[in-house]
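With one protein chain withheld, the remaining protein chains of the complex are depicted in position.
Per-chain residue numbering starts at 1, and chain names A and B are given in the order in which the chains are listed.
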Amino acid sequence: MADNKMLIKFFVASESIFFIMLILAYVNFKGTVVDGPTAESSLNPYVTGIFSLFLLASSFTIWLAGKSLRAKNHTMMKVWLLVTIVLGAIFIFGQGREWAGLIEQNITISRNVFGTTFFTLTGFHGFHVCVGLIMLSILLGLALFGDFKGPRSDGVEVISIYWHFVDGVWIVVYSVIYVWAFFL
Amino acid sequence: MEILQLFNAGWSFEPWALVFASVLVGAYLLGVGTRLNRHSVLYMSGVLVMLFALVSPLDYLGRHYLFSAHMIQHILLLLIVPLLLLFGIPKSTAEKLLKIEPIGKMMRVLSYPPVAWFLGVGAMWVWHMPSIHDMALNNNSLYITQLVSFVLIGMIFWWPVFTPIENRRLNPLTGTLYLASACLGCTILGMLITFAGAGLYTAYINPVDSAGLLALIRNDLCITPGVDQQIGGLTMWVPGCLIYLSASMITLAQWYGAPDEGVSAARQEAA
Partner (left out) sequence: MSRRLPLVPENTEPLPSLKENQGMLAWVSSVDHKQIGLMYLMVTMVFFVVGGLEALLMRIQLSQPEFNFISPEVYNQLFTMHGTTMIFFVVMPFLIGVGVYLVPLMIGARDMAFPRLNALSFWLVVFGGILIYYSFLTQSGAPDMGWFAYSPLSEKPFSLNKGPTYWALGLLATGISSVASGLNNIVTILTMRTPGMTMRRIPLFVWMILVTSFLLIFVIPIIASAFAMMLLDRLLEATFFTPAHGGSAILWQHFFWGFGHPEVYILILPAFGIISEVIPVFSRKPIFGYEFVAGSTVAIGLLSLGVWAHHMFAVGLGDVTNLYFSLASMLIAIPTGVKVLNWVATMWGGKIIFATPMLFATAFIIEFVMGGITGVAIASVPIDWVVTDSYFIVAHFHYVLYGGSMFAIFAGVYYWFPKFTGRMMSETLGKWHFWLTIIGFNMTFFVQHFLGVMGMPRRIYTYQDFPYWGSMNLISTIGAVVLALSVLVFMWNVHVSRKRGKKAGNNPWDAWTLEWAAASPPAVHNFDLVPPVRGRRPLWDLAHPEQPDEPNAKVVD
């Protein structure tokens, strides 16, 4: 049945409107900060950039997992799923680190509009990554118990579409927050 | 009377525009022939609209005084002209054209819908980044590149939906999504330009008054830089979006008119 994949595609389309709104809110307030921290004064584009690479890589590894499944290579699929989860977790760790650093300097969601929009946007994205990680872990768990013999599985394909989406959103978010502040 | 001044000012028959237009016309005469029919009329009106956008005061004003004039020119070049040109190409010519290896290969990549979509929407966004737009105003060859790229990218953008080779067109529902999401892309940009404070594009704040029109524009027509930018943003947003919308109406209408089979044959098999 193609239904599941169609569902997730429309779902992702709907979700992208949600993120577009959060991004518009960020853009709307960019440059209006009168005092207090801004993206330029408080973020580090390089550290976050490196952690971003892990997330990007995970998009590649989940694609490999799907490919292994199509080739009926069950072992490799499990390995690639595991790698994907680890890469995603590293990204979340990086984000946690960044947040902790900011909060230590008393830059919080209630500090000013930069704090508000920054934490909301990255927070909702991080939340989506976490949901993805949970789903991936369930997939891996099922795979370890011998599910997904291939060559096709809606479960794997649907979750990988979602995961690519979460990745794509991050590229936009990173461009809007970091690239715009530091490289343009 | 005074407004006439605007129309008289700055007809600029720049050679490159004339050359570009004659290349388009020449290619058509060579490739398709000289017969007068629906196709050739559409194609030639496309070229005429393009010439109008390039040599009329629209160009002059858009380059020196008014962002809004630039935006109207932009909409004409990116959305209207390519559509007319595309409708003007007969199916047989398009097929012949695609058989020529490099063109065919290139178009296979470029007309892949996601690529075409990103090019079309991307052209809109990139050329309107304030820094790039200001750069183009100051640099003649960049300016020409901008205008020519509008027309070419416009053709690529419309290709998946309106290619002359009908059976290669996107299925109408997908086509509607393609156009509606492009409309969203241009809406957001239009919105940002409209609601951003005045002075996004520095060149239009205090233009060099080379044709002595500034007093007319600012005082008699009351177009301040803020209003100018709003008109520009809104032009991209509302009429721009309406063009996408009307186009998707055309795809739907064609679909209704088409014979029955194949509409959802694949889906029926799945059911």
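Criterion: a contact is a pair of C-beta atoms (placed from the backbone, for glycine too) under 8 Å apart; a residue touches a chain by one contact, two chains touch by 3 or more.
The structure displayed is predicted, hence computed values, not measured ones.
K.L.:
Touch as defined at the start, partner being the missing chain; which of B:S56, B:S149 or B:T194 qualifies?
P.N.:
That would be B:T194, which touches the missing chain.
K.L.:
Any idea which of B:S111, B:Q146 or B:T176 touches the chain not displayed?
P.N.:
For the chain that is not drawn, the touching residue is B:T176.
K.L.:
Given the contact definition stated above, which residue among A:L64, A:V113 or A:I171 touches the chain not shown here?
P.N.:
Per the contact definition at the top, the residue touching the missing chain is A:V113.
K.L.:
Applying the definition given at the start, please give the residues of subunit B touching the unseen chain.
P.N.:
173, 176, 180, 183-184, 187, 194, 226-227, 230-231, 234, 237-238, 241-242, 245, 248-249, 252-253, 255-256, 260-261, 263-264, 267-268, 270-271
K.L.:
On subunit A, what residues meet the omitted chain?
P.N.:
Residues 2-3, 6-7, 10-11, 13-15, 17-18, 21-22, 25, 28-29, 32-34, 109-110, 112-113, 115-117, 119-120, 124 of subunit A touch the chain absent from view.
Convention: only the chains that are shown with their structure count from here on.
K.L.:
Measuring from the mean C-alpha position of subunit A to the mean C-alpha position of subunit B, what distance in angstrom results?
P.N.:
35
K.L.:
Contact residues on subunit A for subunit B in the complex?
P.N.:
That would be residues 1-2, 20, 24, 27-28, 184 of subunit A.
K.L.:
Can you name the residues of subunit B that touch subunit A in the complex?
P.N.:
131, 188, 192, 195, 270
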